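The complex is shown incomplete by one protein chain, all other protein chains being positioned as in the whole.
As written, the chain order gives the labels A, B and C, with residue 1 at the start of each chain.
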Amino acid sequence: MILLSAYSAVLLSFASGLLALLMNQRLMLLAISQAAFKKFNSGGGRFQTWLTGQLGEQQFPVFLKQAVFALLGLSGLFAVIAGLAVLLSKGVITDQIPLGLPWLPWHIRFDGLSGFFYLIIGIAVCAVSLYGPGYVSSYQENQHPFAALGLFTGLFVAGMLLVLLADDAFMFMIAWEMMSVASYFLVAFQHENPANRRAAFLYLLMAEVGALAIILAYGVLASFADGFTFDALRESKLSVTWASIAFVLALLGFGMKAGVVPVHVWLPEAHPVAPSHISALMSGVMLKVALYGLIRFSFDLLSEVHWQWGVVLLVLGTVSALGGILYAMMQPNLKRLLAYSSVENIGIIFMVLGLSMIFMANGHPQLAALGFLAALFHAFNHALFKNLLFLGAGILHHQTHELNIDMMGGLIKKMPKTSFLFLIGCMSISSLPLFNGFVSEWLAFQTALQVDVLDNGVLRSLIPVSAAALALTAALAAACFVKVFGLIFLGQARSRNSEKAQEVQDKGMLAAPALLAGLCFLLGIFPGIAIHLINNVAGQLLGQTLPNDSALGWLWLAPVSAEQASYSPPLVLIGALIAGCVSFWYLRRNPATAIRSAATWDCGFGGVSPRMQYSSSAFTMPFRRIFAKVWIIDEQIKKDLQGALDQDVAAVHYQLHIQDHSWPLIYMPIAQGVNTVAKQVGRIQTGNIRTYLGYSFATLLLLLWVIS
Amino acid sequence: MIAAYLVLLIPFIGIVFFAIAGHKTDMGKFNIWLNAVCLLATVWLAVNVLNIGTILSPNKAFLIDPFNVYLIVLTAFVGFTTSIFSSPYMAHEKELGKLTDNRLKLYYSMYQGFMLAMYLVLTTNNMGIMWVAMEGATLATVLLVSLYRTPESIEAAWKYFILCGVGIAQALFGTILLYYAAVQIGDGENALLWSVLYENAAHLNPEILQIAFVFLLIGYGTKIGLVPLHNWLPDAHSEGPTPMSAVLSGLLLNDALYAVVRNKMLVDGASHNNMAGYLMMGFGLLSFLVGALFLHRQKDIKRLFSYSSIEHMGMMTFAFGIGGPMATFAALLHMTVHSLTKSAIFVTVGHASQVAGSQSMGKIRGLIKTQPKVGWGLLIGTIAIAGFPPFGVFTSEFLVLLATMHGYPWLAPLLLLGIGIAFAGLFRHIQPMVYGDKPEGQLPVKANLWPVIIHLGLVLWLGLAIPSFLAHWFSQATLLISGSTPL
Amino acid sequence: MNIEQTDFYTQAILSMAALVGLTSFLMLGQGRLLRLIFVFALQGLLLTLTTALAAYSLDNPHLYISAALTLVLKVLFVPWMLRREVLLMNMHRDVQALANKTTVMLGGASLMVFSYYVLHPIVQTTSPVMLNALAVSLSVVLLGMLLMISHRQAVAHVVGFMSIENGLFFAAIVATKGMPMVVELGVAFDVLVAAVLFGIFFLHIRTSIDSLDVDLLNRLNEVDK
Partner (left out) sequence: MNWLIAILQTTLFVVLAPLLAGWLKWCKCHLQNRKAPSLLQPYRDLIKLTKKQPVVSEQASWLFIKAPYIIFSATVLAATVVPLIAVDLPTSASADVIVMVGFFAFARFFLALAGLDVGTAFGGMGSSREMTISSLAEPAMLMAVFTLTMTASTTNLSGAIAHVLHEGLVLRPSFVFALFALILVAIAETGRVPVDNPATHLELTMIHEAMILEFSGRHLALIEWASQLKLMLYGVLIANIFFPWGIAESFGASALGYGLLAILGKLMLLAVFLAIAETLVAKMRLFRVQEYLSFAYLLGLLGMLSHIILEASR
């Protein structure tokens, strides 16, 4: 039953893709459906009229799009159901599908871990399918055919779901690559502008290399086991060295997909250029699938974890978290910013995962479970609020045709609903209390604070440092998203477009973020729900759950023990409400003191213009000064002088380019290296036939000499 | 057995007929029909083999075993689909005035001649005849390479002729040595029969066989396009008419590899040091890497894909070299999917260059907007050849990688490197061609894309699930070659 | 064993082998095309004699056919064609100076030694005459390649190609007393077709680059200009 709904989720997403493909043959389809409709038009009157309306020439494409997204949403729904069901039943379901290699059918395994990620994907997909119809309505069919978009969206979702179901290396890789390729086509969807092409190329290249690394990682396991099924791989007994090699390969592969520094560069290129609901899926969900892969590989397939791996994860995570948020802060392009912040969040998840590994390896399974829980919970939260923010960004782009936050402003008055939802997103991502982001970060800190139990000096000193880095990250994130929200929604409009912006009309486009925002708040207040679910996962995977995750009653959160730490969001909420209401009521009771509105104080100079406001680069200028080493900053100020002796300044031009260190350090050299080598190799092909004869002659002699 | 003779007879008729009447209109159609019949004959043959297993003709002249039966069907199939493609293509070329009647005659009759040679290579039981047929294939195609009579095409044809001729001569010497080793134990007339040789492989003189194998490897390796013997290949592919490139890439290289593997089986039977395997691994890896690097420097679209052929042949040779059931199975599968995919790609490439009126990749732009079917076909084909699932190429590459990881882990990074480089080399050229806005004055051409769809569909199918009869043949062939089955 | 104890046939074969090898050397050092072609024809003749001898002494009738084929193809047809070509392009006057003749000759000599060295491992399993024959034919093959590498005229390339064929043929006759008939015929057929094709190609090359110098055929390459 559970498996059935899991399958149907996959199949439905396939179906939606195929249906979208029919967009090309829509006239034929139209004819068919009308004919079919003719047959039984004995149906009820209103329905009939509606249907005829839908089957009209103009209406039909729209109807088809809605149908496609409806199927997608259905698949999301089934995914949620399946995920919840398997999580609550704590069961492990296995199955086989007669596909794949002759001696290796596709093995299916649906357990808690898969279920949990199924849940994440399902929620995201539901939101996207609500959001989609309104969003894609702005594409012209001849310029951006919906067929391609819909088809590859379906395949993309199906690929992600299949990855979670896979129980043998072969099927895993197929699903994994299907996910990559489909998303590649989605990144390249608006291929008329070069940025998309470049991003798509980079993305697919790194996906390919990553996938190869993963294959080799499986290869290492498989060469110590018989067969590629995960059961066989679990049995493989390998030495610490080989295990570490496998782990490093897997880390490379999955890290590339997850976007860990320094292999993150595709992420800020690819996510901004894809259509927004796709970037929401990629940034919010696909990275989680990579995370799933890493967890599956290191906690499940590798028989035992070593603390050194944990340290690697910890360090990588710390670097990614700090680097990600610092780079994010400097981006004027909203979606690039969000992409970089995904790097940051993935970094945090890796950190906590590393902690969990360390505790696991040092024989504290309970603490390991705590870290694991924090990691998964943060993954879940990140999926929620990052989806929310990307969808919000999509709305903004849809309404203002801008992504540069320096071109927005004052939208809170024009788009109140959107701004409110976006605010919730910003608050959760900058981990403020009462929202889900805070809870996972709180758990992360709780994990880090348990370092006392370790004996290893390195770890004892390393973990606090990373905890400090985590704290810094959180604070920087808050600063970053204050900038985002403040510049986009507050103040005065900075451009004509945002001047004219209107609240989005389509209900679905608001419903999707609303759903996510609601979940953010809900999980912020009652984290117990999610944590209970994840606890089952931990129980299955680590064989250890948190002891009394609800010792003080379900309102409370006491991961380790009630004495050590506890947090009760509902009480806090109540307190906040009391305090707020009391002060509000107390101060507003006097009618004489009604609010009077007046012009903004302009120091008596008159006319506060939008250009006087702080811009993105101005807001982050102190950070640029403080963390100058982190970026490659190219800042140019040019003055146009005029008047006698060029004394007075007519205009000042300010240019700021901020680049990622990893480009000149890693990627450029590789590219140049390949080109140079290719050039050198090219010289063997001179075009002169005698040289060629010489080659075969020499080869012949060489071989004869070798064998005799 | 009649089927086998039929398979050989039909192309022969074709040669004669087209030599007379090849210039008439809708000869392309007739060509298609001829190949269709041939395909049916091969299918019949295949069914026989499926029912009664290995077939050895009464006069011991022909041998159909699981190793070559599917190659025969594949050959017929690719020949068929390519003829479908070539019909409108050639018509278009004739409209452009690139071709005269005589050359059209030549083209069609040599097309059949090439097919005949291919069938002969595969079906014959006699290593000498195999050589003759292989040389015949060269002779048949060499004039097609220079069909357009441009200086480049003539140069290419000359190089093709001389290099392959010299190479194949080496193969003949190898065959003579083989024969020399064989006559020492057997009777003269039948000594070169594969069936005989394979039975007595253990008694053949290993030293002679090793020397022989070197010559055979160099000889047939030139045809496979192993670096550094590959130099004729990109020229010949790029200058000839595109249908020719399709069959060269799809069939000729495969058959040359087939010949090498047959001989490797003998050497392995005779001498138990894995000399042949090591040589093949070395050549394969070298060709793989060098081919991948060459991809980055191409300006001509057909040269690009011919280098990709070199790279893939390298991978197959490497896989056969590794030996062992998994790698061998992978190599057999790769032979199939590569020739399917590559010929499909060449079909799209042909149309693409007709759209742009040039083979230079700088001129081909925005295909998806100009002629979506061609553009998507090229893109998907490239995705498939680059080894992305769920296409079959991925399956074989996956198995090769794992086998390498198992047998020679220190070589795995090289493979990884090669695949990455090759991928980048392909896509840095493909993306600008398919994507982007439609350039001025480029119009869609009359194209029949069913071959592409069918081929890619098959490759997809093979990637998702290998049909049982094919799996059976593969595993039987694997058993023949490597001595054990992966099943 | 020494040469005195062998029968006449063997002695004859061995001397033939020596002569064939010699002709190869002569070709290698030859700068004038007409002489080159003449020497090639000579080699063909030697080959015919060898075949006939073998046919006679082993009374193996089908070798006569091979002999006849050889005579027609290698002694008459191909040389005639090439000669015609040379005269047509009136290249019979100019001498192509080999870049470094002595090195090439020394290389040829060392090739001879090398082929003996290569075939050494099989010495214990075969009689010396076989070994000699194989070694000579191998060296003829290698010398033919060297000829092609060192000469720039297309005609020379054809000669080299054909002399390689000669070497193979010699091996086939002497070492293995002739291949199976089908193979023999097939090979002969291929040689014939190849010869015809060469003729056609000379025509094309002349029309395209108005010379038969293969170094001028270097449009297709991968080198950055």
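Quick note on the criterion: a contact is a pair of C-beta atoms (placed from the backbone, for glycine too) under 8 Å apart; a residue touches a chain by one contact, two chains touch by 3 or more.
Just so you know, these numbers come straight off a predicted model, no measurement behind them.
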| item | value |
| --- | --- |
| Touched by the hidden chain, restricted to displayed chains | A |
| Contact with the hidden chain (one of A:V482, A:I633, A:I684 or A:I707) | A:V482 |
| Options A:A468, A:V649, A:L665 or A:A698, residue touching the unrepresented chain | A:A468 |
| Selected residue (touches chain absent from view) among A:L64, A:V285, A:I424 or A:V451 | A:V451 |
| Residue in contact with the excluded chain [from A:P61, A:G91 or A:P433] | A:P433 |
| Interface residues of chain A (partner: the chain not displayed) | 409-410, 412-413, 423, 427, 430-434, 438, 442, 445-446, 449, 451-452, 455, 457, 460-461, 464-465, 467-468, 471-472, 474-476, 478-479, 482-483, 485-487, 489-492, 552, 556, 562-568, 571-572, 575-576, 579-580, 583-584, 587, 590, 592-602, 608, 610, 612-614, 618-623, 625-626 |
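Heads up, the rule we're going with is that only the chains that are shown with their structure count from here on.
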| item | value |
| --- | --- |
| Contact-richer chain pair [A-C vs A-B] | A-B |
| Most widely separated chain from chain B, with each centre as the mean of CA atoms | A |
| Chain closest to the middle [Cα centroid of all protein chains] | B |
| Mean-CA-position distance for chain C and chain B (Å) | 31 |
| Cα-centroid distance, chain A relative to chain C, in whole angstrom | 70 |
| Distance between chain centroids, defined by C-alpha means - chain A, chain B (Å) | 43 |
| Chain A, residues touching no fewer than two other chains | 679, 682, 684-685, 689, 693, 696, 700, 704, 708 |
| Contacts with 2+ other chains: residues of chain C | 118, 121, 145, 148, 157, 214, 217-220, 222 |
| Chain A-facing residues of chain C, complex | 114, 117-118, 120-121, 142, 145-146, 148-150, 152, 157, 214-215, 217-224 |
| For the chain B and chain C complex, residues of the former touching the latter | 126, 128-129, 131-132, 135-136, 139, 142-143, 146, 149-152, 154-159, 161-162, 165-166, 169-170, 172-173, 176-177, 179-180, 183-184, 188-189, 191-192, 205, 207-208, 211, 234-235, 238-239, 294, 297 |
| Complex contacts: residues of chain C adjacent to chain B | 118-119, 121-122, 125, 130, 134, 137-138, 141, 145, 148, 154, 157, 161, 164-165, 167-168, 171-172, 175-177, 179-180, 182-183, 186-187, 189-190, 193-194, 197, 200-201, 204-205, 208-209, 214, 217-220, 222 |
